[in-house]
Every structure is written in structure tokens, then in C-alpha cells.
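For this view, one protein chain was removed and the others were kept in their places.
Chain lettering (A, B and C) follows the sequence in which the chains are written, and residue indices restart at 1 in each chain.
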Amino acid sequence: MSTTALADRGYQAEAAELELPVVSNLPVNGEYRHLVLEAGAPATLAEAGQFFHLLCPASGADRPFFRRPMSTYRADRAAGRIEFLYKVTGAGTRGLATLVPGDRLNVVGPLGTGFRLDPAWASIVVLGRGVGLATLAPLAELAASAGVRVTAILSARSPDLVMSADRFRAAGAEVFPVLDSDGSSDPGRVGKLVSGLVRLGRADAFFTCGSNRLLALMKRLGREHGIPGQVALEQQMACGLGMCFCCVRAFEVEGRHVSRRVCWDGPVFPLEEAVSW
Amino acid sequence: MSTTALADRGYQAEAAELELPVVSNLPVNGEYRHLVLEAGAPATLAEAGQFFHLLCPASGADRPFFRRPMSTYRADRAAGRIEFLYKVTGAGTRGLATLVPGDRLNVVGPLGTGFRLDPAWASIVVLGRGVGLATLAPLAELAASAGVRVTAILSARSPDLVMSADRFRAAGAEVFPVLDSDGSSDPGRVGKLVSGLVRLGRADAFFTCGSNRLLALMKRLGREHGIPGQVALEQQMACGLGMCFCCVRAFEVEGRHVSRRVCWDGPVFPLEEAVSW
Amino acid sequence: MVDLSVRIGGLTLANPVMPASGTFAEGLARVIPLDRLGAFVTKTIMREPRAGNPVPRVAEAGDGMLNSIGIPSKGVAPFLAETVPFYRGYGPPLVVSISAHSADEFAVLAREVTVEGVAAIEANISCPNIEADGRAFAMEPGTTAAVVERLRAATPLPLWAKLTPNTGDVAAVARAAEAAGADAVVVANTILAMSINVESFRPTLGNVMGGLSGPAVKPIILRMVYQCARAVGIPVIGCGGISTADDAVEYLLAGASAVQVGTASFIHPTALTSVIDGLEGFCARRGIDRVADLVGAVAEGPVAEGPAAEVAW
Partner (left out) sequence: MVDLSVRIGGLTLANPVMPASGTFAEGLARVIPLDRLGAFVTKTIMREPRAGNPVPRVAEAGDGMLNSIGIPSKGVAPFLAETVPFYRGYGPPLVVSISAHSADEFAVLAREVTVEGVAAIEANISCPNIEADGRAFAMEPGTTAAVVERLRAATPLPLWAKLTPNTGDVAAVARAAEAAGADAVVVANTILAMSINVESFRPTLGNVMGGLSGPAVKPIILRMVYQCARAVGIPVIGCGGISTADDAVEYLLAGASAVQVGTASFIHPTALTSVIDGLEGFCARRGIDRVADLVGAVAEGPVAEGPAAEVAW
């Protein structure tokens, strides 16, 4: 099914190290940029929630040594493209921001374990914030193709930072932007919104990413209402392949704390087991 | 007389670390490029034989760590420019070759001790080869301004590599290109040419640079005819300021071997004391 | 065809390139065909399950990285039940890295991992020795000899001693390992280092200090390999900052019989296979029939005179 640059004695790579041409790399608002790369399989086979590990170019005095993990914002097999939505925060993402069409970016992926939709779920609630909006976006099409109804609560500081709303709407989701600027993103108010959806029977599962406070909220609501969920987590990564054990986080499994690798066991984990911090 | 970016409590630098804009950087033949930088004092006060220490930019996989020494091909105070003629050989010069107008290059200079014209000399013979043609070129104007008659023997593999000939001619020098391609650069034939100049009284001093065989030849002729001379030498450099002692060469002074720093005691040395190798 | 095979004590490897312990796991099979490697070397295990160190566990450090992963270990039983069988599905020999805080515990663990499917044991003697005031065994020839002797008696498997660079005289330690019966020395583990974030005033690692690895350490570890190769008769396996085939050649020339690639696999998961391809290409280009001919071939006499000396420098 997948082909790779490293095809070797019949070996088929599930993930590959690839030098992909940049199609575009434009700002979407004051904080985020949208990077589009030309790609084939296995990159375009990335599932919702899987990530790529990007070898960000040096720029100015920045010489990022490690790769940087980025969620697949979109993997489009037909168009032969993979896309990322990223926030410029430090050395690596500053380097990403310098890419122009025609440059090549070395990526490794797809990596990690993505979101899973249980066939028993008829509707889900997606709650994201910040970078989490990029990570959750592919759920829009995944759910649509599985006939699952989506309510997307998209939290941001201000209206221009509410990303992926059109994409969720296009996939048939009902979208609630909630904002710091008008107070609607307050956890208490978001909690009421989610509880309302639960009462309406529109929450067979919760999906969240991008905020510790929202994780804590969804965990609590899930526990109260007996609703399962998934959360995509972040942690600094070196290898991205489960080899170095730098990306561990603590999880709570049957009352015990266990340590798991975000890159390998995740980045998507059961909401029940995730520990907010 | 000199001003500098680092002017400090009345301190006046003789040499400065400067970020200079690139005016042009064009190939002059298949091997050499000509780099022109916009500059002020003290850079433009460089004397013939002095050099600059260039912080060559990284390019591709090349990350030159040390600076690279380059002779002043021309320092033009009126035009506010300094110029270099360089051969692309390794990591540093490959980086230099990537410079385009508008880029900036970090240079330190002028450094070292240059050529000296003794007021007693009426005519001199300049014998250069390869990169040595760049180093010797400023002697053209220096000698002309001192009313010293110059015979320039310019040695090269082929006619297109005979650089600085026009410049010597423009300054009134008589120019003899000698070539590997027609055998005229053979040390035996060059020796005869020089001996002829000696007999004609046109060689009060010898100046050479760029070839060990020519150095040996000029040393021998100088000794035979009792003619003094100067040679510009090369050696790998780290600091360029006489601090690290990496650029030493052996010299012969009154029968003893002594070690001198090319960057500080030279790069121009008495021909009599230089040791060919 | 270049003969890439090398012998490390009793073991013949199809090529001299293998992963470094702690930088390799099953996950790499997603990206490269594991059958191409000269050997597998697993993350160090200890007898008892352990949690490892607080995060952040890694930091960038110029042209290298710091890590304070520690040895988070599931213990021996899951290792034997899951990890060993996984690698049995592949051709290359499996080298199991073990560690312990005492010579006794080392010996017990060596016996426990002497099972079918394990081709050699790499003893990571760079961890603190509880009997010697917390200093790593491999910091001193005496403690090295003591633990290697016990290990030698405990297992018939080929025994590699992995040395620490955090010592004044690595060659003396290598000699001690050889005398005590090691079949090879691996030179070396990471160099103790640290960095501090000048904005927060905090160490970049949760554990304050950690090990430096990657290109930054190459000239230091290469020197140690050179010193060890001249000091011992057993093979030296070079490990430190190898990212390219040229780096591997440099180590072989300095005297390494094989090399381990660590940090480079984090940056390029294809590093191991591209080092192997590049080694083959290098030998082919230079007309070298057997990669083993490179071992210790560094040229040390005075520079030859000749036409090359015609240039001015």
C-alpha cells in the first residue's frame, strides 16, 4: 500500500524520511502560518492525530538541532499534499517561517497513534484551543466520512485566532467559537455548553487538544457523565519514534501512575488516563 | 587618521571588525572571482601586501569556523572600496562565492605587515603566480606613485589565468606573461628572463608571491646577484592578529632557524630569510 | 563488491554499523529495514523496573544534545518476553545492554539475559557504582576490572564493556577491561555536561546535569578511540557523534573495528542505512576491497613531499 524513497529488498516503510517541496507557506493570522507540502505515500496516508517530525531550517542565529513535531493539519492523498498549521514560537518555527515555495523541507512521518472513532459513537464533541485547533481539524473529515455528527467548540483569545471553523462547518459540524475577548471561553461557560450538549445526546465522546484547563474540564465532565474521550498531548521530542524516552508523561491507569511516550503511545491518549498539570 | 566602528574613549583602531556591503562578486575566469566591498577607513587604508580576515558565510553543508585570510587586491580610499581576487578552493571560498550585491561580509583588517619600497630602489622585478598575482597587484600603484619602474613577470597555467596584467600595464609596468601552456613559465626560462633584467639594471629588488618554486628561484638569483627582495607567504591562520601562533613558518636568520608568525611578522618577509619547502 | 563484514571477537557482523544503546528501538522499523544493520543494540536495562528522570530530559546544545533520560526500565521479565522475541524476527545479531549498581547485580543480570536470541552483552559500566561512592565503574581501571571479571564468569556470551569518557585515562580503563576478559570495548558513553536557560535561570534539564552526545563530541571521542585502539588488542567499537559515512571512516581509521550511531538517528532516522551505503561507496571509490582494511589505517608519518607542495601553502 505505501511506497517510500527507501524501498529496500521488499521493505515497505510505514513512515519515511522525505525531502518535500514547499507549495506554500502563508500567514493565516498574526500568529499562525499554514504550510503546504507536496507529498506522496506514506506521508499522505497520515491519519487524524498523527504527526510529522520536521527538520526546521537554520535561519539567522537559530540552528535548531532537533526536529520539531507538528500535527498533520491535512493529508490529502488525491491532491498529493500534506499541510501544517503552526505558531511561530522559537528557533525551529522561526526557521519554518522562512520557507518559500520551491524550498524543500525534510520531514519524517507519519508518526504516532492518532484519533480513533468507535463505531458505536453517533456524535462527538470536539473542544480545541490554540495549536490544538490544528491537531483536531482532521477529525472534521474523519467524523464526516464515518457519519458521525460533530459539535466543534473552538476556543481562542480573539475571533481572528479561531482557526479551522470553516473546515468543520464544511464537513457538516456545528461550530461554537468561544473567545477570551468576550468571556465566552471561560471554563465555567464552556463547561455549561458541553453539559448542554451531553443533555441533548450529542456527546458520545469528547475530543480535546491544546489547553491544560480544557483537558481538566473535559476529564471532569467525562467522569461525571460517563463519557469516554481522547486527548492529543504535547511533549518535547527528540526521536519521534519511541526510541529515546524523552517525551514521557505521567498517566493514571487504574489508580497507578504510569509513564508513556507521547510520540509512540500517543500523541492521542484516552482522556480518562491523561493527567492535567 | 583612522576612524572605526569601535571608537571608544578616544581609542583609534588600526584595524577593525566591520560588516561591509558587497558591491559585486563576479568571476574573472574559470577559477577566480573578484569581490568588491564598500568600505571606509581603516579598511581602505590597507597597504600593499596587507590582508583582511574574512568571515566566510556558511553555504550548503559548509560551515567554515575560522576566518579566511585574503590579500588586499585593491584598497581605494577615494572610491570607498576594498577588493579581493580569490580562488574557490574549499569551504570558506565556496561560501564567499555565494555572496551577492547587498549581502554583508564581516571582515577584520587591514592586518599584517605589507611590502616596503626602499627609497634607493629605482626599479623592481615582480614575479607572481596564481593567487600571488592578487597579492602583488597593489605593488603596481605603490611603485608607480614612488616613481619606481616595475617589470612584472606574471606566471600562469594558461593565458586566461594571467591576472593583474592590465593593472600593471596601466601603472606603467612592463609585463611579461609566462605560461605553462607554451613552456615559458619553466623556472629555467624565467630565471634567464630575470637574469637579463638584472644585467639591464632593472632589478634593484625582487618581489614574489604564489609559488614555492619561484620563491626558490628568486632566493637563488637574489643571493647570486646580491639583490634584496620580499616575498609574501601564506600559512593557515586562526586569529590573524599574532595571538595564536598557528601561522608560524621557519625562517633562516644568520644561519639559525627562527619561527615567525605569517600574520604578524608578515605576510611579507625578506626574501633572504624565507625558506622554500 | 566491497566486503563490509567485520569481526568483533567471536562475532561476525555483516557490516560495521550498529545503533548506540538508548537511541534505538522497535520503532525504527517503521522507517528503515532493520535487516540492513550490522547488529542491534538495545536500550540499557537494569534488573528492577525504574522510572527514569524528571522532564525536560533532553535539550539542544549547539551541534549536539544533552540528555538525562536515565534508565527507565521495565525490568528483565518484559524484556525477555517482548523485546528479545521481536528482534528474533530479523537477521542481525542482538546485543543486549545491561547495567547495575554493583558487580553482583551485574552478574545476575548477565546470567538472566544469556538466552537464545542474544548474541552478545554490552555492559554499560558508565552508571554510578553504589559500592564506590556513586562513581561510575568505568571511571577507574580497578572497578572496571572487578565488574568485568564478574561478568566474564557469569556468561559465555561475547562481552563488550561500554566505557565512560568522563575519566582522565580511558586507555587504562580499556586495558583493565581487556585484562578482565572483555571481548571488545565500546568507546564511549556520553560526556557529562549541562546548560542553563539565561532567561529563566533554570538548568535546561530537569536533572540539572546530563550527557552530551552528537557531532559536538566527535573529536573528543575519536581521540579516545585512537588511544584505546593503541592500548588494547581487542576490538574497539567507536561511538560518539557519528552522523555520516565520513565520520564512520574517521573512526575506523583511528582504530575502531565497528561503529555505533546514536543521536544522528534522532535527526535522520535513515542515518544508519545511509552510513552503511556511504561506507560502501567510500570503499568502492577508493578501491578498498574490505572495509576492515580501514581499521587503524590513519597515516602518521611526516607529510610526503611532491607536486602537491608546489602550491604556496
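By our rule, contacts are C-beta pairs under 8 Å (C-beta built on N, C-alpha and C of every residue); 3 or more make two chains touch, one makes a residue touch a chain.
No experiment lies behind these values; they were computed from the predicted model shown.
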item: Hidden-chain contact residue, picked from the options A:42, A:95, A:210 or A:240; value: A:210
item: Positions on chain B contacted by the hidden chain, ascending; value: 6, 8-9, 11, 13-17, 55, 63-67, 106, 108, 111, 235-236, 238-246, 248-249, 259, 264
item: Residue numbers in chain C that touch the chain omitted from display; value: 61-64, 66, 135, 139-140, 166-169, 191-196, 198, 200-203, 208-209, 212, 215-216, 218-220, 222-223, 226, 246, 249-250, 253-254, 282, 297-300, 303
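Operating definition for what follows: only the chains that are shown with their structure count from here on.
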item: Intercentroid distance (Cα basis), chain C paired with chain B, Å; value: 48
item: Centroid distance [mean C-alpha coordinates] between chain C and chain A, Å; value: 36
item: For chain B, residues that touch 2 or more chains besides their own; value: none
